[in-house]
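Report on the structure given below.
The other protein chains are all here in position, but one chain of the complex has been omitted.
Here is subunit A:
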Amino acid sequence: MKISILFGTESGNGELAAEDLALSLADGHDVEVRDLAEVTVEKISDEALFVFICSTYGEGELPNTALPFYTALSETRPDLTGVKFAIFGLGDSFYTETFGHGSLKLGAELEELGAHRVGEFGRHDASTWEPVGEAAVTWFAEVLSSMRLASHPG
């Protein structure tokens, strides 16, 4: 299975998580890592599992670098039926009202357009000082095992 990791970041934590995750998957998977700033919505298809890693800025907004992608999604409204994605959000629980809202918005938009989310919504909280790369790797292992369970029930 091809895995395409797309990150949206402003201060670089999301990129680090994406790189660490890619490194952990390099053995046995066909993995690519790309910056959402350089990805067009046409790229999203059913030919890979898309892993979105995205932080939150402003008052619960997406990072600047991911805004063009997000805006294009909501404006062109492509049909994403058949697309599978997993999503991992970075935020800071210090922002109590908007914790992780950037990735929540992105995930909601993808689902709205017909894409199917696999696994749990991943979350990283900057206030915990938990290494973001490790958190992403642990989360994605769960995503993969939930996919295996789903395809081979029992």
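Quick note on the criterion: a residue touches a chain if its C-beta (ideal position, glycine included) is under 8 Å from a C-beta of that chain, and two chains touch if they have at least 3 such contacts; residues count from 1.
Note that contacts and distances are computed from a predicted model.
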From the options "Phosphonates import ATP-binding protein PhnC", "Lipid II isoglutaminyl synthase (glutamine-hydrolyzing) subunit GatD", "ferredoxin--NADP(+) reductase" or "Phosphate-selective porin O and P", the chain left out of the display has the UniProt protein name "ferredoxin--NADP(+) reductase"
Taking the full complex into account, what residues of subunit A touch the chain not shown?
10-13, 16, 59, 63, 92-95, 125-129, 131-132
